[in-house]
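Here the complex is missing a single protein chain, while all its other protein chains stay put.
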Amino acid sequence: MDFRHAPRAIDLMARVTAFMDAHIYPNEERFEAEMASAATGDFRYPTFFRDLQQKARAAGLWNLFLPDPAHGMGLSNVEYAPLAEIMGRVYWAPEIFNCNAPDTGNMELLHDYGSEAQKARWLTPLLTAEIRSAYCMTEPAVASSDATNIATSIRRDGDHYVINGRKWWTTNGMHPHLGILIVMGLSNPEAPTHARHSQILVPVETGGVRILRHLPVFGFHEAPAGHVEVVFENVRVPADHLILGEGRGFEIAQGRLGPGRVHHCMRSIGAAERALEAMCRRLLARQAFGRPLCDQSVWEQRIGECRTQIEAARLLVYRTAWLMDEGGNRNARTEIAAIKVAVPRMFQEVVDTAIQAFGGAGVTDDFGLAGLYARARTMRLVDGPDEVHNRTIARLELKRYRTHTSTE
Amino acid sequence: MDFRHAPRAIDLMARVTAFMDAHIYPNEERFEAEMASAATGDFRYPTFFRDLQQKARAAGLWNLFLPDPAHGMGLSNVEYAPLAEIMGRVYWAPEIFNCNAPDTGNMELLHDYGSEAQKARWLTPLLTAEIRSAYCMTEPAVASSDATNIATSIRRDGDHYVINGRKWWTTNGMHPHLGILIVMGLSNPEAPTHARHSQILVPVETGGVRILRHLPVFGFHEAPAGHVEVVFENVRVPADHLILGEGRGFEIAQGRLGPGRVHHCMRSIGAAERALEAMCRRLLARQAFGRPLCDQSVWEQRIGECRTQIEAARLLVYRTAWLMDEGGNRNARTEIAAIKVAVPRMFQEVVDTAIQAFGGAGVTDDFGLAGLYARARTMRLVDGPDEVHNRTIARLELKRYRTHTSTE
Amino acid sequence: MDFRHAPRAIDLMARVTAFMDAHIYPNEERFEAEMASAATGDFRYPTFFRDLQQKARAAGLWNLFLPDPAHGMGLSNVEYAPLAEIMGRVYWAPEIFNCNAPDTGNMELLHDYGSEAQKARWLTPLLTAEIRSAYCMTEPAVASSDATNIATSIRRDGDHYVINGRKWWTTNGMHPHLGILIVMGLSNPEAPTHARHSQILVPVETGGVRILRHLPVFGFHEAPAGHVEVVFENVRVPADHLILGEGRGFEIAQGRLGPGRVHHCMRSIGAAERALEAMCRRLLARQAFGRPLCDQSVWEQRIGECRTQIEAARLLVYRTAWLMDEGGNRNARTEIAAIKVAVPRMFQEVVDTAIQAFGGAGVTDDFGLAGLYARARTMRLVDGPDEVHNRTIARLELKRYRTHTSTE
Partner (left out) sequence: MDFRHAPRAIDLMARVTAFMDAHIYPNEERFEAEMASAATGDFRYPTFFRDLQQKARAAGLWNLFLPDPAHGMGLSNVEYAPLAEIMGRVYWAPEIFNCNAPDTGNMELLHDYGSEAQKARWLTPLLTAEIRSAYCMTEPAVASSDATNIATSIRRDGDHYVINGRKWWTTNGMHPHLGILIVMGLSNPEAPTHARHSQILVPVETGGVRILRHLPVFGFHEAPAGHVEVVFENVRVPADHLILGEGRGFEIAQGRLGPGRVHHCMRSIGAAERALEAMCRRLLARQAFGRPLCDQSVWEQRIGECRTQIEAARLLVYRTAWLMDEGGNRNARTEIAAIKVAVPRMFQEVVDTAIQAFGGAGVTDDFGLAGLYARARTMRLVDGPDEVHNRTIARLELKRYRTHTSTE
C-alpha cells in the first residue's frame, strides 16, 4: 500500500498549481466582472480565455483527463485526480485546461464509442476547445433518477433519425461555442428495459433544436456554460449520427459516468479545500466576546470535522480511481456510487460551515461561498440523486448475503 | 392549557387565508416577472402592490402586527403569530398587509421609543406604507454577532450628530420608497460596555448617505426591498433625531428584537409548510423503479420528520409569543434565543429535503425552492448567528446551577 | 391559547415534586443496592416500595394516570403529563405512585374494554398495586413493527381458548408480583387483516406459561420489572378471559397505545431534564485547557441545543395530550406518531451529549447516564420503531393531497 502519487503526477501537480497561481487566481475578479452580463441573458465568452488556454496548452497542461496517450499524457484516473482537485479550486479553471465537464465526458464518449467520422467531425474540435458540447439526459417531465423513464423519442425515418422531446439541465447550453449535443432517447420502446434507449449526435444548428430558457442554479448563472432547457421538435439528423448502435444508450451512459464522477468529485474536493481555507483565515481575523473566533472551541470542533471529512472524501475518490485503473468501471461500482453520495455531501457541509463562519458575508457573493454552496447542493442531484446511488450500493451489499441462507 | 386560538385569531386566520387565495397566490407569477429587472439593478415597486394594499386595508387586514389597539386590532403576539405564518407562505405577501420586516420592527421601535415629533414624521407614513424604513446594525468590518463590536461613530457636534461608518445587510435599501434609516452606532466609547451605543434616525436624503451596492443572497435579489451596503460619511442630522437618549442603543435593540424574531420565525414556518406541501405533491406525481416516490419508505421517513419538525417549531414559537404576552421580552429570553436557532434550522432542513424530492427542478427557480433555501440559510445569520443564541441559552441554563455547590 | 397548567395540575406538580424530594431521591442509592442481585437472575421486590406506595396513596398521589374520576382525581391527559415528567426523573419512581408502564396501559385497557368480571378479578388488585401485569405483543420470530405479522395462535376449543406461541420484551415478566398477562394473538386467520387478532387474559400461574429467560437491555436488568421471553404451550384459559370479543385485538391495541405513548414520552422528558442538569453541573465543576468546561463554546452550543430540543419535545407532547383530551386518540394520530419518534430521539441525543460531558464517568453506572441511554435507545423501538410512526405520519400527510389533482 502506497499513498504517494506517481512522480509524473507530483510534477504535474506542481505545474498546475503554478499555473493557477500565475494565471487563474489573478483573474478571478475579472471573470466575475465579465460574466455579470449573464444576469440579463447575455452569456459571453470571457475575453481572456483563449489566451489562457493557449498558455495552458503551451505549458503542456491540456486534455490531461484523457487516458489515451495519443491525445496527451495518458494519465491514469489516479494520476489525474489530484490535478482535477487543484483545478477545481476555481470554478472556471478546468475549461482553461480543456478539462471541464461536460466536455471531458463527451470527449471520452466520442473517443470510446464514436465512429471515425464522428470523431473527425466532433472530437477533433473538442480536443482543441474550438467547440463545446452538451449532454442531454435529464427530462423535466419524468423522474430521471430512474433513467429508464427517459421518454424523448428517437425514431428511424429512412436515412434519418427524428428526435422529439424535451431535456433540461443541459450544461453548456448557453456557451457561445456550443457545437454539438449528445441526446439520450427512446428508440426501441419494445426492447428489454435496458436496450430501449440510444444516444445520438445533434449539431446545435439542426432545425427544430430550440433552447427554451436558461436555468439559474440558486440564482447563479454559471456563465459562460450555463444550463438550459431545450426542446427537440422533429429534429432530423442523418442515421450515421447515432452512436454505437440502436439500444446501446445505457451501455454508453455507464461507460461515460465512471470517470465523470471521479472528476466531479475531485473538483468538489478542491472547492471544499478552498472553503475551509477561507474559513480558517476568517476565524483568525475576527474577534467576538473577547477572543478570536479561532480560539473558540465550537470552531475547533468544526475545523476538525471539516478537515477529516475532506481527507476521507479524497481517499474514497483516490481509491475509486485506482480501482477503475486496475479493473475498469465495473470494478468500482460500489465505490463510484459511494463517492457520488459522500463527496457532494461533504462539500455541502464544509461550505455550509464556512458560510456560518463568515456570517452575512457568507451568503452574498463577496467570498464566493454562496456560489460554492449552490454547486455543492446541485452536485447531490447531478448524475443521479443520492438515493439512486445508495440503492446501487445496497443492492451490491445485499447480494453478498443473498446466496447464503438468510437466517441469522 | 389550551392550544386553541382565540376566536378573533381564528376569524383573522380565515380572512387572511381568503385574501391570500384571492389576491396573493394568483399574482405570484406576475410578481416574479415584474421583479426580474432587479437582476440588472433596477428595483421597481410592483405595479399591483398599491392596489392590493388598499384591498388589504379595506378588508381590515392592516398593521396586524402592532399590539397597540390605537393602530389596529391590538393583537397579542400569540394572536398575530398564525397570521404571520399564513402571510409567510408567499415571500412578498407581508408587505401587502404592511406587516413586513424590517418595517414592522422599525414601527414598533418608533412606537415604543420615539418622541412625539419622531412619530409624527416617520411612524405615521410607515403605518400607511407611504414610506419604507431600514435598520442599520451589522457592519462588514467586525464580527457583528457580538454587537459590542459595532464601530460606526455617532458624535455630537453642537445641535447635530455626525455619523461615520459602514453598514451592510441593510434591508429595504433598494426599496423605491425608502424614507428613513435607523442607525446603531458608537456614541459614548468610554461608557460601560452596554451603554456606549445609540440609535439615531437618518432620512435617506441626508447628505453623506451613500448606498454602495446591492447584496444578493445566494444570487437572489429579494426585490423590491433588497439588501445593501451603505456608507455614512460625515452625515449630519439634528440632535433630536437621536432615539431615547445617548447610550440607550442596546436597550432599544433588545426591545425591538423579541417580536421581530417571533415574526421572522412564524413567516419561516409558513414558508416551510409550503415547501412540504410542494414536496408531497411532487412525490405523489412521480414514479421511479416501478413505484410512486410517495410509496418509497425513505420518503415516508422524510415526510414524517418534516411534519414533526414543523409542528415542534410552531409550538416553540407560540409558547415564546405567549410568554412575551404574559411577561414581556425578558420573560422569554431563553425561548426567543431558542426559536431563533431552531426555526431557521428546521426551515433549512425542510427546504433541503424538498429540493431533493424535486431533483433538478429543486435548484432552479421553477418551484421557488432555491429562493426559499437562500432565505432559510440566511435566517441562521440574521439577527445574530446560531452560536450567539445558543450561548444565551447556555448561560441562562448554567445560571440555575451556579448558585448551588457545583460538585456532583 | 394558554400554556399555563390548570390549577390542580400545578398543585399536583408541587406535591409530586415534594414527594420526590422527600421519598424518592433519598432512596436512589438504596434502590440500586437492593436491585444488584438481578445480575444473577434474582429479581426482588424493593423492601421499601410498599412503604413508599402507602405514603404516596396517603398523600393522594395514587393512580393519577386514570382519567376516570371514579378511581382517583380524573385528570385529563394534559393535566397528567407534567406529573409523568416529574416521576420520570427517577426510573423506578412511577411504580411508587402506581403510575408505571405497562401496568398503567393494562389498567386502562381493562377499564375501557374489560368485562365486569375481568375488572373485578384483575383491575381491582392492579389499582391497589397488589399484583402487576404484562402485555405480550412483540414476537421474536417476526417483524412485529408490522403488527399484522403477529402469529401466536389463540384457538377456541369448547369453553376454552388454547394459546400457543412465543413472545418477548414482556415487561414485568420478572416482577415478583406478576399476576396477569394480556396476550395478543391470531384468532381468526381468515378474517380481514385487521380483524384477525384478539387479546386474551392469561393468569401467570396457568399451565403452559413458561418464562424462558430475562432479557437485559444494553446489559441493564431494569429490576424489579425486567423484560422476558415467554413461551405459551397449549395454554388453556376459559373463554370468558377473551377481551371484548374475537377479532377485536387491533381495536384494543389502538385504544391502549395513545395514552401509553404520552406517558412514555413525558417520563422520557423528565429523564432528559435530569441528564441535562447533571451535564450542566459537571461542566461547571471541571476545567480543561485553562478554563471551566462550561465556558467553552462547544458546550454552550450543546447546552443550547439540548434545552431547545427538550422544550420542543415537551410542547409536542402537551399538544398531543390536549388533542386527545379534546377529541380522543384518533384526533391525534399524527401527533401520537410524531412524539413517539421525536421524544426518544431527543432523549437519546441529550443523554449522549451528557455522556460526552462526563467522559469515562458517563459510560459507567456512577451517574446513571449509561442506564438512561439504554432506556432512551430502547424507546425508539418499543411500541413500534421510528419507521412505522413516520410511515403513519406520511400517509396522513399525503392523504391531504391525494384528493387534489396531483400535478404541480
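Lettered A, B and C in written order, each chain numbered from 1.
Assume a residue touches a chain if its C-beta (ideal position, glycine included) is under 8 Å from a C-beta of that chain, and two chains touch if they have at least 3 such contacts.
Computed from a predicted structure; not experimentally measured.
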Touched by the hidden chain, restricted to displayed chains: A, B, C
Omitted-chain contact residue, chosen from A:98, A:144 or A:297: A:297
Full-complex contact with the absent chain, from C:23, C:44, C:71 or C:286: C:286
Given A:21, A:130 or A:311, the one touching the chain that is not displayed: A:311
Hidden partner interface residues of chain C, rising order: 39-40, 138, 140, 142-146, 149, 168-169, 215-221, 286-289, 293, 298, 352, 355-356, 359-365, 370-371, 373-374, 377-378, 380-382, 385-387, 391
Chain A residues that touch the omitted chain in the full complex: 1-6, 9, 78, 276-278, 280-285, 294, 297, 299-301, 303-305, 307-308, 311-313, 315-316, 318-319, 322-323, 334-335, 337-338, 341-342, 367, 386-387, 389-395, 397-398, 400-402, 404, 406-408
Sites on chain B contacted by the missing partner chain, in the whole complex: 296-301
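Everything that follows uses one rule, which is that only the chains that are shown with their structure count from here on.
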Chain-level touch network, classified as line, ring, star, complete or other: complete
Chain ID, smallest distance between chain and overall C-alpha centroids: B
Same-residue or different-residue interface between chain B and chain C, half as cut-off: same
Best-connected chain pair, where connection means C-beta pairs in contact: B-C
Length of the line joining the C-alpha centres of chain A and chain C, rounded to whole Å: 51
Intercentroid distance (Cα basis), chain B paired with chain A, Å: 37
Multi-chain contact sites of chain C, meaning residues that touch two or more partners: 297, 299-301
